[in-house]
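What you see is the complex with one protein chain gone and the rest in place.
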Amino acid sequence: MSETMIDPSVIEQDNAAREANLRQDYDSLGERLDRQGIAIDTIKDKVARFGVAIPSWGVGTGGTRFARFPGTGEPRDIFDKLEDCAVIHQMTRSTPTVSLHIPWDKADPNRLKDTANRLGLGFDAMNSNTFSDAKGQANSYKFGSLSHTDAATRQQAIEHNLECIEIGQAIGSKALTVWVGDGSNFPGQAHFTRQFERYLDSMKSVYQGLPNDWRLFTEHKIFEPAFYSTVVQDWGTNYLIAKELGDRAYCLVDLGHHAPNVNIEMIVARLIQFGKLGGFHFNDSKYGDDDLDAGSIDPYRLFLVFNELVDAEQNLDDFRPAHMLDQSHNVTDPIESLMVSACEVLRSYAQGLIVDRKALSGYQDANDALMGSQTLKAAFRTDVEPILAMARMETGGAIDPVAAYRASGYRQKVGEVRPASESGGGGIV
Amino acid sequence: MSETMIDPSVIEQDNAAREANLRQDYDSLGERLDRQGIAIDTIKDKVARFGVAIPSWGVGTGGTRFARFPGTGEPRDIFDKLEDCAVIHQMTRSTPTVSLHIPWDKADPNRLKDTANRLGLGFDAMNSNTFSDAKGQANSYKFGSLSHTDAATRQQAIEHNLECIEIGQAIGSKALTVWVGDGSNFPGQAHFTRQFERYLDSMKSVYQGLPNDWRLFTEHKIFEPAFYSTVVQDWGTNYLIAKELGDRAYCLVDLGHHAPNVNIEMIVARLIQFGKLGGFHFNDSKYGDDDLDAGSIDPYRLFLVFNELVDAEQNLDDFRPAHMLDQSHNVTDPIESLMVSACEVLRSYAQGLIVDRKALSGYQDANDALMGSQTLKAAFRTDVEPILAMARMETGGAIDPVAAYRASGYRQKVGEVRPASESGGGGIV
Amino acid sequence: MSETMIDPSVIEQDNAAREANLRQDYDSLGERLDRQGIAIDTIKDKVARFGVAIPSWGVGTGGTRFARFPGTGEPRDIFDKLEDCAVIHQMTRSTPTVSLHIPWDKADPNRLKDTANRLGLGFDAMNSNTFSDAKGQANSYKFGSLSHTDAATRQQAIEHNLECIEIGQAIGSKALTVWVGDGSNFPGQAHFTRQFERYLDSMKSVYQGLPNDWRLFTEHKIFEPAFYSTVVQDWGTNYLIAKELGDRAYCLVDLGHHAPNVNIEMIVARLIQFGKLGGFHFNDSKYGDDDLDAGSIDPYRLFLVFNELVDAEQNLDDFRPAHMLDQSHNVTDPIESLMVSACEVLRSYAQGLIVDRKALSGYQDANDALMGSQTLKAAFRTDVEPILAMARMETGGAIDPVAAYRASGYRQKVGEVRPASESGGGGIV
Partner (left out) sequence: MSETMIDPSVIEQDNAAREANLRQDYDSLGERLDRQGIAIDTIKDKVARFGVAIPSWGVGTGGTRFARFPGTGEPRDIFDKLEDCAVIHQMTRSTPTVSLHIPWDKADPNRLKDTANRLGLGFDAMNSNTFSDAKGQANSYKFGSLSHTDAATRQQAIEHNLECIEIGQAIGSKALTVWVGDGSNFPGQAHFTRQFERYLDSMKSVYQGLPNDWRLFTEHKIFEPAFYSTVVQDWGTNYLIAKELGDRAYCLVDLGHHAPNVNIEMIVARLIQFGKLGGFHFNDSKYGDDDLDAGSIDPYRLFLVFNELVDAEQNLDDFRPAHMLDQSHNVTDPIESLMVSACEVLRSYAQGLIVDRKALSGYQDANDALMGSQTLKAAFRTDVEPILAMARMETGGAIDPVAAYRASGYRQKVGEVRPASESGGGGIV
């Protein structure tokens, strides 16, 4: 039995005031779904088994190039972060794992493992960092890392990734996620092809160090302000990487890393079709890589992604993409944003599960565009909150995670022991 | 010796008034290039050998969904179109081939061949059309063609493509370009994967009918207004198609078919690197698939594409991408727009040729971003017009194609014999 | 009592099978809303009074630049169109008016009025057309209309708009909507300022002819493929127009006429704040001016627009923006798409009505970003379909408009009397 960060009685008390209404709403929704031939409990059980990983860096407060405005009680190290993650999981019962970032979360592996065990958490994919210079690092990544023109710098980046694998093995992770900031700021700065060849060569060295039961996820991204090109700019290049590397190499899709207007759910479908969808960094965005709370800007897009995932889950063997949140919380309590986002991911999953796929398929075959569209919309507009809430309540979580969390006073308490972090940014304009 | 549509004396006369200045400008530019170790005559000779194909449909007047405003003397059929194309080539000496569209240009192959021969023209890639319904067609493409849910409709589309090959063989073409309007207008209308599987199956049948000395070009496009998805939405999907089909299948890049902000020159580099760049539909655009005159909106982008092409030309064996214009002329005389656009393509090629690639390579290796950028800019800002004009003049073309063409009175003359075409559009809002 | 196009018994029969479930769903939703202090009947009554205009051109089948694929039983003239519009209103009880397009819908005003009366319809804003050339028109709009360099062409466009007002007065319309296709295709083609001055001058002449009880709506649009600039490119220019013209001049917002990523709901708020929001052309889009069914691509965006409208409705006197659909139906039965779209507009309105504005305001004042966001999401994810359906049923409409419409066999019947229209497009590439 794992240690709880928040006294379970807080949750129980908050739930007590909500349970009667929840049961009524669950029953009336159950009755509606039953008319459509859907057993609500089956959906609820699937939702209860669905987990999404929390990125360790997500529990801190993010910022822009211009400023970072600290929050109260920000975690001081990975152990504080794990405690915050445990709160999220305690409340939502849907975030059983944490994804670490090295070197930010570097610590004694045994202590990491023990802490996670104690808190009832596991470890998801490891994340390497060759997009910024660590203190004391021999070679700078200013002009690239795995694709740098200098062999020693590339080697340093390769070794860092191998070290991430090593740490991951010690703590029970089974995947490595690689996102690089390599690219160029001006036309002419880099030779596209030679730069990508160097990247591929380096990644082959990383792949050789990948244990047999691990997966390697590479992440594409069209830009970060200041870039003219990135080495892994889109899913096309990402696919080529996964293909060149081998069977355990897969593409990771971050919802905010695409050109404007791009149809992301279709990219998801293509990667599934060609066996290279590794998983997701869920978040939402309006303009660029905004890293906002999942489903906060365009919830229908998130649903359409899950429409593809549920379709694949029902049609493919061994389809198990990794689900991770990747967000930056500038103006909210990160714990609240992550709880809400995890719920949004589950909401989309639940809505994906109640799509009438047999009817949909018939409309598609008959080119009944209107009814195809309406079939998805009907699932999307179903308010599945009672399903999510019931799944949480039955597994010990909160019917209303934000309310219960606020009632717990957790943020104020950690604010007392964790000193205020530094205001940041400034100077970068 | 081929027949000329315009009396050569018109060109001679116009050239006569410009030749002295041209020679002076050519010499002073030659002197400047010489300082950089570049022999201007070598550049000029390469430019003189460079050809870009004219799309037969480009010599007509285009329109928007809302309206089409006819021009004077629009070509009535493919034979009129060939005559207009001959004018373009006569003036610019850089557009020796024409790319046909079937069924629009369907005619007796022998007559096509004879006419082209007589006019000194050849035939470039054939273009099939399964994005609109031809009169009397058994099955409609309203809901797709090569990817349609109905097998008979797919078969009809396959056979149309095979017919295009057949006609092409009769007239000396060596390539087939396939662009389809297949996709969907609403989420849920089509199953992404099954739709793409059907497309691939159909294309395999087309590929089987491809002669051994032919190439197959597929074209991607993110959208046309009204679409939610297109089957071949981007270069990633296009690459997968070419890979699935075989060695003679290549990707065609239309500069206007990408999501906003996308780095097209990088896509070109990737396709070159993986052996799948088939060629181009050159044009320019500001917002969508605007099909404007090449280089009229963002000339530096066109140069950056040619920077990649010249780099590949100098490093690869057997690198011979197809160069075609693909434009729609709504407010200009199509002949003028096509002459100017062909010149712009050659301009970018010439500027690509004078890039100091050895210096560039050194800056790239040294991460001297500023000088890498400046090296490209230095080539781009060189006014190579004297090189282009000299290449034209020496091969019998016009120093100033638009001026000479206007002096010829060609448009007025055909306006007298070709009746006004219908005003179009209307009703589609 | 107005004539019905479809036998009311068809609706009654379809409703009969659904009524019991609807009442159950309505009651359980009522109970949930009651907990939040919201009386469901009040919402239902407001929804029942909400109307959205149908564009006459929307009942025909649209197309792209490349092709138009006709549908069955397309309306032959405005009288057929009015009958189709009557069907939409009969089924949904929420589309009491029709917006005409001149010259497409030009007909004897008395007959127009009588037909509309007979069918229980009224007339919304008149739409002028100076973006295409009408047959026999003296001057062409190829190079512009109200902003043309030629005074006679501008005068012709002015007079056309005045004629639209005149027709509108005869049939009871109270507004004129002006959208022009004026702009330029290339940098340098037009002088931005002089072109806009000419536009303003022309519009002042139109405004002078505007009756005192009319409103003038101008519409902005960033582009149509082929454009480099449009004269009324965005809301900034649109605002300047309305300001220059006078108190009865307002801005019309078409949801598909903006640059990628633009925050449309914020533009709506700004126009409301400065007293210049005239109304909407509702539709949805993924890439450009796609004119897809309202709410089919990004339903949350439509809700966010209504969040602003409901806020204004509750805070301002005399806030009465015009609500019109403006869609193009390429692959669906236009009647079905318009029924579904009208329902989506009402859905967003209903969801906007149940936003807890007092709580929202409190969260905003307290900078509780998470709860502000969640307050809107809570309203959005409420499935208000029972409210909409009950409002329809109680006013004689269909619980499930598409099902009842399909049951009526209307499309097949008109397909028998209305001949197939021509396949279109082709040639414009």
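Read from first to last, the chains carry the letters A, B and C; within each, the first residue is number 1.
Here is the rule we use: a residue touches a chain if its C-beta (ideal position, glycine included) is under 8 Å from a C-beta of that chain, and two chains touch if they have at least 3 such contacts.
All values reported here derive from a predicted model rather than from experimental measurement.
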Hidden partner chain, touching residue among C:Q13, C:N110, C:Q208 or C:N263: C:N263
Absent-chain contact - pick from A:D45, A:D80 or A:D133: A:D133
Touch with the omitted chain, as defined above, among C:V10, C:V52, C:L210 or C:L304: C:L304
Where the missing chain touches subunit A, by residue: 55, 57, 60, 62-69, 101, 104, 131-133, 135, 140-143, 181, 185-187, 189, 222-228, 260, 286-293, 296-297, 326, 328, 330-332, 423-429
Missing-partner contacts on subunit C, residue numbers: 142-143, 149, 184-194, 196-197, 222-223, 228-229, 233-237, 239-240, 258-263, 265-267, 269-270, 272-274, 300, 304, 307-308, 311, 360-361, 363-367, 369-370, 372-377
Absent chain, residues of subunit B that touch it: 21, 24-25, 28, 31-32, 35, 260-261, 263, 286-287, 293, 295-301, 331-333, 336-337, 340, 347, 367, 369-371, 373-374, 377, 380-383, 385, 402
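Quick note on the criterion: only the chains that are shown with their structure count from here on.
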Of all other chains, the one whose Cα centre sits farthest from subunit B: A
Centre distance in Å when subunit A and subunit C are each reduced to the mean of their C-alpha atoms: 39
Centre distance in Å when subunit A and subunit B are each reduced to the mean of their C-alpha atoms: 43
Subunit A, residues touching no fewer than two other chains: 260-261, 263, 300, 367, 369-370, 373-374, 377
